[in-house]
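Here it is, the structure, as structure tokens.
Every protein chain of the complex appears in place save one, which is left out.
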Amino acid sequence: MSHFARRIRYVVKRLLQAIPIVLAIVILNFLLLQLAEGDAVDVLAGEAGSATPEYMAELRAKFGLDQPLPVQLAVYLKNVMFFDLGYSFRHEMPVSELILDRMMPTLLLMVATITLAVGFGIFLGLVAAMGLNTWRDTAISIFALITYATPLFWVGLMMIVVFSLNLRWFPTSGMENFAMFYEGWDRVWDIAHHLVLPTITLSLFYLALYTRLMRASMLEQAGQDYVTTARAKGVTENRIMFVHVLRNALLPVVTMAGVQVGALIGGSVIVESVFAWPGLGMLAFEALFSRDLNLLLGIFLLSALLVVAVNLVVDIIYSTLDPRIEVS
Amino acid sequence: MSLRNWAAAALCTLGLALGAVPADAQKAGGTFVYLVQPEPPSLASYLSTSGPIGLVAPKIYDGLFDYDNDLNIVPALAESYEVSEDGKTVTFNLRQGVTWHDGAPFTSADVQFTVMSVLKEVHPRGPNSFREVTSIDTPDDHTAVFNLANPAPYMLRALSAYESPMVPKHLLEGTDIRSSDLATSPVGTGAYKFVEWKKGQYIRLDKNENYWKPGLPYIERIVGRFIPDASTRTAAMENGEVMYGAYGAIPNIDAVRLRDTDGFSVTTDGYSMINPMALIEFNTTKAPFDNSAIRKAISLAIDREFLIENIWFGYGKPATSALSTNFAPTGLYKAGLPNYAAKADVAGAIAMLDAAGITPDANGIRATAVLDLIPYGEDWRRAGEYMKQAMSEIGISLELRYEDVPTWLKRIYADYDFEMNINYFYQLPDPVLGVHRHYGTDQIRQGTHFVNSSRYSNPTLDALLASGAQEASATKRAEIYGEVQDILAEDMPVVNLFEMQFLTVYNEKLKDHATSALGAYGPFDRAWLDE
Amino acid sequence: MTRLLDITDLHIALPADSQRPYAVQKMELHLEANEILCVVGESGSGKSLTALAVMGLLPKPHVHIAKGSVLFQGEDLTKVSDDRLRQIRGSEISMIFQEPMTALNPVMTIGTQIDEVFRFHDKMPGKERRRRALELLRDVQLPDPEQAIKAYPHELSGGQRQRAMIAMALALDPKILIADEPTTALDVTTQAQVLRLIKEMQAAHGTGVLFITHDFGVVADIADRVAVMQNGLVVETGTTDQVLRTPQHPYTQALIAAVPELTPRPSRARSPEIVMRVNKLEKTYRSGGGLFGGKGRIVHAANDVTFDLARGETLGIVGESGSGKSTVARCIVRLNDAEAGEILLGDTDLRPLGRAAMRPHRSKIQMVFQDPFASLNPRTRIGKIIAQGPIMYGASPEDAKKRTLDLLDIVGLDPRSYDRFPHEFSGGQRQRIGIARALALEPDILVADEPVSALDVSIQAQILNLLDEIRDRMNLSMIFITHDLRVAAQVCDRIAVMQRGEMIEIGPTSTLFASPKETYTRELLAAVPGKDWFLKGSSAQAPAT
Partner (left out) sequence: MTFWKLFARNRGAVVGLAILILITFMAATAGIFFPEDPFSLAGQSMSPPGENGFLLGSDSLGRDVAAGIAHGAKTSLLIGLLATLVAVCVGIVMGALAGYYGGIIDDLLMRVTEMFQTIPSFIFAILLVAIMKPSIESIVIAIAVVSWPAVARLVRGEFLSLRNREFVQACHTLGMSDIRIMMGEILPNCLSPVIVIGSLMVATAILIESGLAFLGLGDPNIMSWGFQIGAGRTLLRSAWWVCTFPGIAILLTVLAINLVGEGINDALNPRLRERS
């Protein structure tokens, strides 16, 4: 079997393996949400101001909320099998449309954050490890710890106060300038401009993790036998650090980045809220409080798939970084 | 003043309003970005009175009337109206040449359909506002005749674009009105046309070039933005990214700060149709709150000024009756009632409790209860925390409960599983519309939100409310409601806390936005940007 | 003429909180071109640090040269700049290590790693470098150099990796090759090949080799001169013949005496009582596969293994790594479940027994493990480690304690050990504790899985003696798993040879040694390091006991 075919087979296998997990997540959350008091109709009626019990019963029938629980679940699962995520009770739109709409901003924020956190974390970890126990090392450690320990929303609000209000470098919130509705490259630039503050805020939290991981990993790898071998060969210290050690030290960082993706979708609720970033986290948050069952389940389902996909990508990256790992 | 005369006076005002020509200073064009908080579930203002819908929909739909800041009727889709001698027939003369955004003409059939098939059927308050309407005749395309079972003077206050939007018959007839696409892509006759709704980000409306008011609107485009975090909303306002925020979009504390900042202003205008009142509901069917003495004692022990000063930062008026002082001009409000303390009267409250035999136990506790907090913002949590402290002064030990919206709604209005609940109600321009629902026995409707969840029932009061609703004479009405207020002050089924004053914070570049009694729920057709 | 390498008065300082101030003290050593100098010593003697000191690779700042000089062709390596040191390393002096798996960068191809040596010392075009690398790989007799150059370390076998390491070390034809226990991690047949390779390469290039080892067999095979180290001091130097035949220093004498003989022990009469019969034992391992996976690779770890064990005898099972010898041992003590066959203890077949059914039989078969550091729970006191077995089988705590103290005495440990933790003991002592634990349940059969291979040679002899003694005293039968034929010769009455899961030959030790039937057995015997020397030397040297 060719290398490529093996990869494909591996990907398919992993996706198949993910199915039970994703289904279990859906069922678990479905059941959990049944424990919650009130339903989407309560919220809609409450918001509308006033509604008769008859009207509410009618709405429940329309949403299928009057069916017995197992039937509701079975219907939902059946629909999911056919890639139909159902209708959002609240938004009166297909769930898939709503989610896809929010997918781009979420991915944008996620990728930017991971890139920044991992990239900068690797850099800082490297600098710290190379200057072990010097002031640089200490300064980086303290910086990393403080960024981790400062509550996210506080950082976010301070960013807005400093960079938007005082310095006027960046807009306070949103993903685009809604007064202008730019198009083409102007729009790309505009979105990038809006992306800066939320990305920095969110990545500051994760930065600490990668910095410390990278530092520890570098130190551990620097003590390995192959480093002695390389020295014994007369290889320069720079090459030892940047070629031999770095590549091995990256492995746990890559693994961690994969693990983080799941947390990132949910972890960005606060940042999305502070910066009015139209991501999935906020959508899920609102869906939960409006008991928009279909929408919430859809988000869980999709983010689970996203995590699975990202983990797959991480595995493939990992296997190219580490020849010992066979993708099979 | 007889009804007819009153109508004539109204007609006169109509003429004046029509004659008003835009002054030269007004500039056309520009994009106006304002805060819509929270994101509305839909734009179906004919289905829901949800606040955020009100911020957007009246700019798309028109009503038969608009109202100026003194609640005078201003003609909109109806150019004039006449009320018959017996008050049972109201004839509206509709404006000619008005078209829907899709080009179809607006006719009396639309009015008939809207009121009879939509508002009376699916609107939350419509069945109440139009309950006396038995049929609508359409002798021609521009005349709509409302036939009433009884006189309904309050109906004429409920014809704004926010309260009773006129919707297109040709798009709704024959469909399931509750699941029509119109909810997310509205078509109206208003100043602005719906263009796009990006979920989680904004709603965009563009100028209606064929608007029936010549030369209006000035603004080219309106964008309603959704920003979930209050502090960020303030920052966006300061940064000039948004220019207008109403209904508490900017927290009072920040509004107070912005009020003193160059380029920003704060107004309490534009809420007279809403007339909101903060209050505490009790479960009057269960101990300890089945005893009116404890309810009155609580009312006495609350420092209403403290609440207003420290939580709402000075915006609000201590409640002095079950009716808001905003009803004073119509004579319905009665002053000087007992049991409404502006400053806490702890001694009085304790004396009242002692007299009623509600005495403290060894720990000084007279009663314990759970206080539910309305999940509509931080201010209400602060109010709850204050209540807990204030009540401990008179030996009532409170535990606070804060649940999310659906849980809370179900607990209060479906399960009646509560003891004490902080809430606020819109009293609206007439007590029949906003106050009756709180106290009437017929308003004990399990499963219906924002009605009589205290389950207070008093036949005397019911009779008074019924006659008050139909009484045409202003003086008689005032008498009836005076009695109502006396009874409520004595029984105190609900402790009214204070008359809320919502704030609108705006960038001073925005001009002429507060031309309507509806304020933020208004059409914004005459607003312009001085840039 | 200046010497190739001249070490004078070398002191290597250890960190302040170490057991002794200097790892190496007052060292005087020299190496000539075209000679192999073996530095022999037990663990902790300072031999490896000496090698690192020459390379300038001491883990500074904790460990550093305190005093003395290391002259390489007259140039003091302790004084030259880092840059100069780097120049010398890899081109003039190069080094190979014990564990080629960890000594090679796992994420770089062999080719790249060899290439680095050229790149950092010589300016030559890429093509030329590649050609040279291929040539080197051919020189070290790696099969298919074209493949090997693209391979990652994990894709090669242990011996191949070490060959690649040698290729790398010899790339620039260095004047000195330092080899730090280069064959210790290898199987005995591979070890013989690698030793031969080093010797050939050394001869061909006239290299001076500083060869560090703990194994006198290897010394005998390869060394021109020998230096013996003990606790950081060089206690004796001389030619191989001198040192091995007429050791002067008592330590050297003791060490040589402790080297196990390849001469089989005198045979004893075999008891007619058979305590255990193993019949057609089968065990396979599957790798890969899983819930959705296809079929994985299948390895026969035990294939049709049949033998019996008489009372009081010691059966050796000998083989190289992967031969299945440990699997058989573990199946017998039921740590692994065999798939087919019989394990008859008396009349009971242990193989199909479930956990509960097995329990009463557990005490009959006990095991001694290889790694004295891993086999004792670091968080449990010695007393408990030994006593918990009897207590589980119903002994009262007092009886168990008494028995434990007895056992400590039997295995030669102080009774005060009872309340101590494992880390307070040396490797040999721990192995004694392990034996005491196994004996606590008064087993009939003791399975010892490589019990001495992690120990220094002098300790090895003591433990082997102890096992012998206990077997006789308690009339135990013993299954002794080892890779080392010399050890097997010392303790085993009979020996079974395993290869790829099959027991290819079994017989009395003396018979097997004198006339091995199978080729593989002959190869194994031939590969024993120092065999020739020790066989011919055995007459001159008194037996170790």
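A few notes on this one:
When the chains are written out, they are named A, B and C in that same order, and each has its own residue count from 1.
Criterion: a contact is a pair of C-beta atoms (placed from the backbone, for glycine too) under 8 Å apart; a residue touches a chain by one contact, two chains touch by 3 or more.
Since the model is a prediction, treat every value here as computed from it, not as a measurement.
The chain that is not displayed touches the following shown chains in the complete assembly: A, B, C. Summary of contacts with the chain left out: across A:36, A:57, A:179 or A:196, the touching residue is A:36.
Touching the missing chain, out of C:230, C:370 or C:404, is residue C:370. Only one of B:68, B:121, B:305 or B:404 touches the absent chain when the whole complex is considered: B:404. For the options A:127, A:159, A:270 or A:295, the residue in contact with the chain missing from this view is A:270. In the complete complex, the hidden chain is touched by one of B:385, B:479 or B:512, namely B:385. The omitted chain makes contact with just one of the residues C:38, C:333, C:413 or C:495: C:333. Residues of chain A that touch the chain left out of the display are 20-22, 24-25, 28-29, 32-33, 35-36, 141, 145-146, 148-154, 157, 161, 209, 212-213, 216-217, 220, 223, 252, 256, 259, 262-267, 269-270, 273, 281, 284-285, 288-289, 296, 299-300, 303-304, 307-308. Listed by residue number, the positions of chain B touching the unshown chain are 230-231, 234, 251, 253-254, 256-257, 310-311, 373, 375, 378, 381-382, 384-386, 388-389, 399-404, 407. Interface with the hidden chain, as seen from chain C, comprises residues 17, 291, 330, 333-335, 358-359, 362-363, 365-367, 369-371, 374-380, 388-389, 392-393, 434, 437-438, 441.
Rule of thumb we're sticking to: only the chains that are shown with their structure count from here on.
With centres computed as the average of Cα coordinates, no chain lies farther from chain A than C.
Put simply, the C-alpha centre of chain A and that of chain C have 49 angstrom between them. The centroid of the Cα atoms in chain B and the matching centroid in chain C are 88 Å apart. For chain A, no residue reaches two or more other chains under the stated contact definition.
Shared interface positions of chain C, i.e. residues touching 2 or more other chains, are not present. Only residues 52, 55, 57, 86-91, 94-95, 97, 99, 102-108, 113, 116-117, 120-121, 152, 154-155, 165, 168-169, 288, 291-293 of chain C touch chain A when the two sit together in their complex.
The touching residues of chain A, counted against chain B in their complex, run 36-40, 42-53, 55-56, 58-59, 62, 90-93, 98, 101-102, 105, 157, 160-161, 164-165, 168, 171-181, 272-276, 278-279, 282-283, 286, 288-291.
Those residues of chain B that touch chain A in the shared complex are 31, 33, 38-39, 41-42, 47-50, 122, 124-125, 178-179, 183-184, 198-202, 204, 223, 225-229, 231-232, 235-236, 238-239, 241, 403-411, 414, 437, 445-451.
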